[in-house]
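Apart from one protein chain that is not included, each protein chain of the complex appears where it belongs.
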Amino acid sequence: MINLLLFPIIIPFFFAIVLLFFKEQVRIQRILTVIGLSASIVAAFSLIMKVKQDGIQTLTLGSWPAPFGITMVSDMFSALLVTSTLVITLFVAIYSFSSIGEERERFFYYPAILFMITGVNGAFTTGDIFNMFVFFEVLLIASYLLIVLGGEKRQLRESIKYILVNVISSAFFVITIAYLYSIVGTLNMADIGQKIADIGQPGIVSVIGVLLLLVFGIKAGIFPLYFWMPGSYAAPPVPILALFGALLTKVGVYAITRTYTLFFVNDLAFTHTILMVLALLTIVAGCIGALAYFDLKQIIIYNILIAIGVILFGVSLMNEAGMQGAVFYLIHDMLIKGALFLIIGIMIHVTGTSNLREMGGLIKTHAPLGWLFLIAAFGLAGIPPLSGFVGKLLIVQGGFEHGQLFGTIVILLSSLIVLLSVIRIFIYAFWGEPVALQPTNRKTYKHMMFPTVILVALSVLYGVGTEWIFPYVSDAAHVLLDPSSYINAVLKE
Amino acid sequence: MELLMAIVAGILFTAAIYLILSRSLIKVILGTGLLSHGAHLFILTMGGLGGSAPPVLIDGVTEFADPLPQALILTAIVISFGVTAFILVLAYRTYAVHKTDDLNSMKGNDEHD
Amino acid sequence: MEFVWFIFLPALAALFIPTLFRRVAGIHTGWFVLIIPVVLFVYYSTYLPLTASGEHAVSSFDWIPSLGISFVSYLDGLSLLFTLLITGIGALVVLYSIFYLDRHKEKLGNFYVYLLLFMTAMLGVVQSDNVISLYLFWELTSISSFLLIGYWYTRDGSRFGALKSMMITVGGGLMMLGGFVILGILGDTYSIRELISRLSDYSGDPLFTLAAVLLLLGAFTKSAQFPFYIWLPDAMEAPTPVSAYLHSATMVKAGLYLVARFTPIFAESSVWIWLVSGIGLLTLMWGSFFAVKQTDLKGILAFSTVSQLGLIMSLLGAGAIAYHSDDTLFRLAMFAAIFHLVNHAVFKGSLFMIAGIVDHETGTRDIRKLGGLMSVMPISFTVAFIGGLSMAGIPPFGGFLSKELFLESMVALKHFELFNFDTWGILFPVIAWLASVFTFVYSFYFVFKTFTGEKKFDKLPLKPHEAPIGMLISPIILAVSVIALFFIPNVVGKWLVAPAVMAAQPQLYSLPSEAAVHVQAWHGFEYIPMWLTAGVIAIGALLFTSIKKWQPVYGLQPEKLSLNALYDSAMTFSEKGMNKLSRFYMNGLIRTYLLYMFAFFSVMTIVVLFAKGAFKLDMSSLSPITLFAVMNAIVAILGTGMVIMSKNRISAIIALGAVGYSVALFFVLFKAPDLALTQLVIETISVALFLLAFRHLPALKTHGETKQNKLVNGIIAIGVGLSVTLVALSAHSNKLVSSISQYYKDTVYTEAGGGNIVNVILVDYRGFDTLFEIAVLSIAGIAVLGMIKLRLSRKESDDEKE
Amino acid sequence: MKIFIWISLIIIFLSMLGTLVRVFKGPSTPDRLIALDGIGVMLISIIALLSIVFDTIFFIDVILLIAIMSFIGTVSFSKFIEKGAIIDRDTHR
Amino acid sequence: MTLIANIIIALFILVGVFFTVVTVVGVLRLPDVYTRAHAASKSATLGVLGILIGVFLHFWWIKGHFSIQLLLGSVFLFITSPVGGHLMSRAAYMSGVKPTELTVGDDLQEAIGEQKSREED
Partner (left out) sequence: MKKNNVILQTTAKVTFFIISLFSIHIFFAGHFAPGGGFVGGLLTTGAIVLLLLAFDLETVQATLPFNFTIVIGIGLLLSLGTAAGAILFNVPFFTHAFAHFDLPLFGDTELHTAMIFDSGVYLVVVGAAITIIQSIGGDE
């Protein structure tokens, strides 16, 4: 099965296409979605096993030799991300059954999700910079569909911002690829890495590094390119928000990580310092936002920023602990953000508002939800033994090893702000005098709880079971730190 | 030639961004149109403009223009077509719902309670 | 069986509590809970002989061995002492709570779950040898404390106090984690024992001091040292059993434990010694002084706890000096610290319980409303009297002994000549003495204002009477212990204190008996502390009797300058200030956001371009300029200008179309027929789409854009245009590697079976791109369909009309 | 012959620029449209002549294409100017 | 032979260029939309046809390539160009662009008026 690494991309794609034929049959769509995602998950897991066993998997599409055709590369980093993406999507899809509403389901909600996953997984897997652009476009246009689906007033307004920003970033992405092509004459990422190393990364390549950082930074939401994000992400319904928050920004982070560990590794003092400074500023910006709002969605959205800052800080350190931490934290953040968004979705469903000031005393009526939220919140803040801890520990360790004392302490303090922001949700929404609630359907509530609980449980397991996961993370970090292994696997030298 | 083309593409970019920054939704869309033109020209330019024949095999011709950027542009063109169509519809739907095409009146910072 | 699992016993038991609470309604859930600490207390007591002989027991289980993180139960003198305090006082507190909390009114299920979680956490903190798992339990104590303080979650004060305590202690914990990580890096291990044994390898490292400071931040926040103590008074919103347990006897001692535990490592550092002893003393003074200001019974106790913790902290600091001085007096300090720690746990526990009883039976804790309770609550009074006098350091109670040791150590500090102590050392005994005076005052204030004096029963919410016997059992047991400590100090010293001292200073002793100090009440007349104590009693009594006269002094401190106000304003700033700040730049306008982005983009690009000296213009590699291209360029630029200038949308579209066509012509000129074809068709269809959509769009309006805005837009746009052009030129001039395209030219016919290279690239070499590019198109198609057909906002607007 | 073609090309190009003036000046939209149509036609001429200059047949498709496209463009513009809607749902209504 | 061919080709192209120039003069100088439309659609068509035929002949005679597309293009232009002109003029009229002062009569006005009144009946 040399095509194994393609399956997590192709299967969702196939099912997305098939779903187009069942536009009106919502039930069939749901079933097919679950089948498709489950099949992809199986493929993704076997891919992880395969990578663990045999090292980096590559596939040159169309049997063309490496730099000429498009190469798909699955190292542990991308395999892990692909798998977590699929897992989160599965639960979000199940969550959607009871929360998104049939109208949306009939208008290509599930195909759009599957298309988006195709794009996300493709971006994670591809070994070709232009192909990455294409996958970015796939996931973007699918996300455009999702963000605007339903055409509510606020959605439309925010979609314009979202789309505008992304169109611009795509344009810049394309021209940056063009610049890169002009200099190194190739599109294959391994080949680019090799050639940049050969020519010793002249200044112009560093410029391109910065450009790429900006391009991907728009998607990842780093400072000062994140401004569009809080408003736009808050517009669509919660399941979509969960997917965006958990996955889309991570694609940007992945791209930055990949390029900054494969291409621009010959002038670390310059490129990675910029990355580090921006990462720290992102954390600060995220902290400000996370404290500034009394809106559930906003608080969690700003927490995405903080997480991204933390991850990129880990990446910028370029040492083992930092990288392991970044990889670990990245996957943690995908899981926990997905879970948190689903939880606040339930809270919004129950209370009918996302304004914290209008909530209160939910613990009395919805105790399990409260405890679930608290666990997720502590996980987010990196309280051990939950999932956020080990990643942060490693990043902190890497930071100190790197001698970056100030930045590392900012990272530590950011945890406190994260905790404050989410505990505030807990205190306002779950504690306090209960407010009168609209009667809601208990059954829907239960149906929404089911995937949420599993996702939280997974994140807890991810934290507690670090020892099982760690070898994989370690492998991923290893490849990231040693670009030659990636290059060799692709170019088969 | 590349010098000239880079400047032309740069001007397209400048104009596009100027339009995108304006308040009228329609102008913004026009801007995105120009933006993609500029981007495509950039790709073409960066591939080198010195090709002496189209990259199609024909007897007796051995020097071609670089085909790869062309293929990339083709992909990019189609993608921007899809996106443009989408934005257009989005724009008029927004106009229909918001009753204005003034981006300044679509502030939406209501989260700042 | 590995005894590391016993740490988790309470947490495991907690799993069953909610069920028990719901199913077994007839019996107070506390009775089931009580079993746990009792069993544990008994179990751990069996290790006493082991530690008393200077040995230790270890049991561990690996959590993340790859990172060297494991759960270790390391029982030596120090950890066993704490373990017994936790389980022993825990048992008493649970017993007390059974009578304090009503099983019908209260959510006992939650309460005991939190309490048991806390017990696990605390056991973990004191028994962990691995710093990471220590940190884990440390945060768990913060969390369970948060939940317990917020137990009555509908009260504003509870929520406020819970958040405050959590923020401060977790924040400190995070800093401590930083310290741990540094230690881990320096010593290449997370095990405390190994860190101690490898000390010489890394103690000179510049990061060593930072680690010490970070660690102390953790200890100081947890142990409510100045200026972090502010959370403790607010934590008194917790049910009284919780205050007794967490906020006086155990959790707040975690910081002390930490300092004691890490003394063998950081005693090297002068910063450590100064900070620990200095901050400790400051806290002692501060806490004891402000305790008299309080009017809430638990508030007084909270401040007294703060001051007592400061006392022990300063002793620990002095104890660290033992590493630098052979003076046996400094060895005394560590002993005194541990001994006072035990004393404090016992007497403060009893006092809290009495405060709870008073609250429970009279309905108020406001000392201004209380008085003369002695007549109706004689047993409570007796207990309070014993505890209070022990706290004041008056014989014949345990507190007296340790207080004397404390004064002795502080006097000794005066003579210490390292680290500039010879200059400042004199301050130590002076402050210590002053603080002792105030300690005396607040102890009396607490006991006698409540129980003696004028009876004001009519002002009380409830009619006061003696508490039920069940509630009194625990305080009585503690009160008896207080007395016992005075009479058998050396037994306690031998079994508990000396092993702990040895564990805290392992390099100094090889056997616990060497660490033991013979404690005695009477040293003779040459003994300075004796005279100091006498002075304390004399001045203290004077101050207490004249308390009405000088208490208004406290009013002089403006409320705004207090640390609490600082915290409050920080919290307000974090809500309102951040909101304001965020509002300032997040104005919801896409233009603003884009301006930030573009400005950043162009500045960044240009700066980097020139900073890296990357700008280069290589004229030699340019291809020749052709006339048509120039003309076409003019057309394109004119068209572009027209798009910007046009006043109506049709001409704008025409101009856009013209630009599109000129781009197509460029494609023709630069030998790209496929592109030209595609561009032409797409341009036309796009124009048709624009026209289609215009039916639904308004005419072009400028919306009164100001000149200034336009100017800014223009500048930014030019900046971006300039930067992309400059980069393009430099990139072109840096063609360093030849392109891979030659391969396509070579293989297109033979291997791909085609002639049009571009098309073959599209469907074969890079067919994958194409596959997903048409996917993009498809999604755009269905997206448009969905957007037009699905209109949930229509309902919305209908609602508005209605 | 080459020179002749070049000269023709330049003349046509200049004509195109001249027509472009009309596009700018207007004054009415149909004026611009007509001019644009003219430009399309001239573009065809240019590309036809360029094919001779470049000595390639691969641009000939472009010629037909421009013809088609400019027709479609013209029709849609005129319909838009005439009615404001270029595609009717149902002519019989 | 080639010379003759070239001369014929050049002739066609010359005609084409001539009409193109006429077009541009017309478009620039004529007074109103309708007259300009007239210039644009007719002479431009002629111009392009001339050039297309020239080019067609060039490829046929000189290069030996019989290009159907070029012929098809000519035919297509021949069909559509007048229609386009018609549509544009109509659009101009309907959108209310006034003809020049020199216009003698306006038949369409009456026709539309008649039609309107018929519809109103």
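Going by the order they are written in, the chains are A, B, C, D and E; count residues from 1 in each one.
Everything that follows uses one rule, which is that contacts are C-beta pairs under 8 Å (C-beta built on N, C-alpha and C of every residue); 3 or more make two chains touch, one makes a residue touch a chain.
Owing to the predicted nature of the structure, the values given are computational and were not obtained by experimental measurement.
Every visible chain touched by the undisplayed chain in the complete complex is listed here: A, B, C, D, E. In the complete assembly, the contact with the undisplayed chain comes from C:A752, out of C:I528, C:A752 or C:L792.
Residue-wise, the contact with the chain that is not shown comes from C:A693, picked out of C:V437, C:L609 or C:A693. Taking the complete complex into account, D:V75 is the one of D:M16, D:L33, D:I47 or D:V75 that touches the chain left out.
Along chain A, the points of touch with the absent chain fall at residues 1-3, 6, 10, 13-14, 17-18, 20-21, 23, 59-63.
For chain B, the residues in touch with the chain missing from this view are 54, 56-57, 74, 78, 82, 85, 88-89.
In the full complex, chain E makes contact with the omitted chain through residues 69, 72, 75-76, 79-80, 83, 86-87, 112, 115-116, 119.
Following the convention adopted for this analysis, only the chains that are shown with their structure count from here on.
Using the contact threshold fixed earlier, the set of chains in contact with both chain A and chain E is empty.
Note on connectivity: the fewest chain-to-chain touch steps from chain B to chain E number 2. With centres computed from CA atoms alone, A is the chain lying nearest the middle of all the protein shown.
Each chain gets a centre from the mean of its Cα atoms; the one farthest from the centre of chain C is E. Per-chain Cα centroids separate chain A from chain C by 26 Å.
Centre-to-centre spacing of chain A and chain D amounts to 48 Å, using the average Cα coordinate of each chain.
Computed from the mean C-alpha positions, the centre of chain C lies at a distance of 70 Å from the centre of chain D. Multi-chain contact residues, meaning those touching two or more other chains, occur in chain C at positions 579, 582-583, 586, 588, 590, 594, 671, 673, 724, 728, 731-732, 735, 739-741, 744, 765-766, 769, 773, 776, 779-780, 783, 787, 793, 797. Residue positions of chain A with contacts to 2 or more other chains are 130, 134, 137, 141, 144, 148, 151, 153, 156, 160, 164, 168, 175, 178-179, 181-182, 187, 230-231, 292-294. By the contact rule set out at the top, the touching chain pairs are A-B, A-C, B-C, B-D, C-D, D-E.
The residues of chain C lying in touch with chain A in their complex are 62-67, 132-133, 135-136, 139-140, 143, 146, 150, 153-154, 159, 162-163, 166-167, 170-171, 174-175, 177-178, 181-182, 184-185, 207, 210, 574-575, 578-579, 581-583, 585-586, 588, 590, 592-594, 596-597, 600-601, 604-605, 608-609, 612-614, 616, 724, 727-728, 730-732, 734-741, 743-744, 764-769, 772-773, 775-776, 778-780, 782-783, 785-787, 789-793, 796-797.
Within the complex, the chain B residues that touch chain D are 53-54, 56, 58. Within the complex formed with chain C, the chain D residues making contact are 9-10, 13, 16-17, 20, 23-24, 26, 29, 32-33, 36, 39-40, 43, 46-47, 50, 54, 56, 58-59, 61-62, 65-66, 69-70, 72-73, 76-77, 79-81, 84-87.
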